[in-house]
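Only a single protein chain was left out; the remaining protein chains are all shown in position.
Every chain is named by a letter (A and B) in the order it is written, and numbering of its residues begins at 1.
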Amino acid sequence: MQEAMINKAKQLLADGTVNRVIGWKRGEFAYDITPAVFESAEELDSEFVYDDFTSANVSKYLVKECKKEGRILAFLKPCDTYSFNQLIKEHRVVRENVYIVGIPGGPKLDAEKIKAKGITGILGVKNENYTLKIDTVYGEETMPFYEAILDKCASCKSKKHVVYDELIGEDGDVLDSNRFDMVEKLENMSAQERYDFWREQLSKCIRCNACRNVCPACTCEKCVFDNPNSGVENKAPADSFEENMFHIIRAFHVAGRCTDCGECSRVCPQNIPLHLLNRKFIKDINSLYGEYQAGEDTTSRAPLNDYNKDDCEASIVHERGVE
Amino acid sequence: MQVNENKEFEPLIVAFCCNWCSYAGADLSGTNRLNYPTNVKIIRVPCSCRVNPMFILRAFQRGADGVILCGCHPGDCHYTSGNYFTRRRMTLLFSMLDFLGIERDRTRVEWVSAAEGAKFAATMNEFTESVKKLGPNRRLEDLRCRKQ
Partner (left out) sequence: MLKISLDKLDKLFEAIAASQTLYIPADREDGAAEYRKYESGMKLSNKLNTLRSAKDFFFPQTENLVDFKMEGKNIDVIDVREESEDFVIFGVRACDARSFTILDKVFLAEPVDSYYKNRRDHSTVVTMACTRPAETCFCGTFGIDASAPEGDAACFSDGENLFFEAHNEKGQKFIDSISSLLEEGNTSKLDDVREKTRDILKKLPLANLSTDNFGGDKLNEYFNSDKWGELSESCLGCGTCTFVCPTCQCYDIKDFNTGHGIKRFRCWDSCMYSDFTKMAHGNPRLTQLERFRQRFMHKLVYFPANNNGEFGCVGCGRCLSKCPISMNIVKVMKALEVK
């Protein structure tokens, strides 16, 4: 796949369709891959990588990139295309300035999951028939591929590309995912249990803002939490309230716009399952206002920018689930 | 949170009322000499749709034990559709608070028209009672703001 992508990129650079390429750059180890912009065939040859660890969603970078001179080639995985489509819908990107090549997606690997098995000193990771052969300074280790995949990939919602100029490989389908299982499990707990669960999770927050900054739907020029004049700016979690406030508002602000790409949980240095907050909103929207997948199209009205005269009342919250 | 002379818990209720219906409804309940608890502090907003989720959270942070949002009846919004958006927004927000384990009876949305002074008073009486039963807000309070 990597080779086909490099060839495609070289061809599009050569024929002038694009003047640069956004993709992923090799790191020091097997897994530390950085999104990067490539401008020449030489750079592509020496540094471009697409493998089991290239999980970063590059669509948010396109908000800035598409404002630069010339067209940029972006390789988008199915989940990334949803994010990009949503950005088109919100007029955050200039579609004409991006040439999208859809590529098959994951499942991608999570280096943290490998390390959690006690495997350390990782020098190389190879996938052989869905068994990972991990070369380490302490000798070779193995683990099943599917035990090391990212959480976001484990509950993949779609293998379909919703926006592209061309595809490498075949397009996939929208999947029947199990992504709401954990939300449902929490809904069925008592309020006290839910409270305890979230206190434990959110108290880990170090307010690094990685979840917000990586989110393709968080594209405000200035976030209310960075604005000293907003009255709610809080740089550090001095009180548990501030943790709650930040995470409720972060999730609420992307409600109806979050495509469930799962980047927030992937980047959280404290392993907080932040995607559950977003999925709770998605699940509520689906059940109360009809199935809606953000990023699926660029024309429909977002659920929070829309209404029906016979929408349920807020009191429905009191009537369902477990108290 | 406050304590009355019998050392009973007296909840602090913040009521966001839209200028056109609910605030006028509150006014009417006053002119009709209907009682509603002094626990209720009204904040007038141009439309219920003006209330963003941050308002609700900030009220809790600053010591509210219950927050109620009142607006025109669906279909009667002064701005045609403001309260329809409010309805969706608050449904989702309250559901999220519930998801985080915050007591669901601390939040409510009620539609009160300018003619419904009696409904306003009844709603406030009832809501204050139900929050009183829950006790002070501990799960969504900011300890720094608690009065010693």
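We take it that a residue touches a chain if its C-beta (ideal position, glycine included) is under 8 Å from a C-beta of that chain, and two chains touch if they have at least 3 such contacts.
These figures come from a predicted structure and were not determined experimentally.
> Taking the entire complex into account, which one of A:45, A:171 or A:226 touches the absent chain?
Missing-chain contact among the listed residues: A:226.
> Which listed residue (A:78, A:102 or A:237) would be found touching the missing chain in the intact complex?
Residue touching the chain left out of view: A:237.
> Determine and list the chain A residues touching the chain excluded from the picture.
Here the touching residues of chain A are 27-29, 31-37, 56, 61, 111-112, 115-116, 120-123, 136-138, 200, 204, 206-210, 212-214, 222, 226, 228, 234-238, 263, 266-267, 269-271.
> By the contact criterion defined above, which parts of chain B meet the unshown chain? Give residue numbers in ascending order.
Residues of chain B in touch with the missing chain: 62-63, 142, 144-145, 147.
Rule of thumb we're sticking to: only the chains that are shown with their structure count from here on.
> What residues on chain A touch chain B, complex-wise?
The touching residues are 183, 186-187, 191-199, 224, 231-232, 238-242, 244-245, 248-249, 251-252, 255, 277, 280-281, 284-285, 288-289, 303-309, 311-318, 321, 323.
> For a test of understanding, state which residues of chain B touch chain A in their complex under the given definition.
53-54, 57-58, 60-61, 74-75, 81, 84-85, 87-105, 107-109, 139-144
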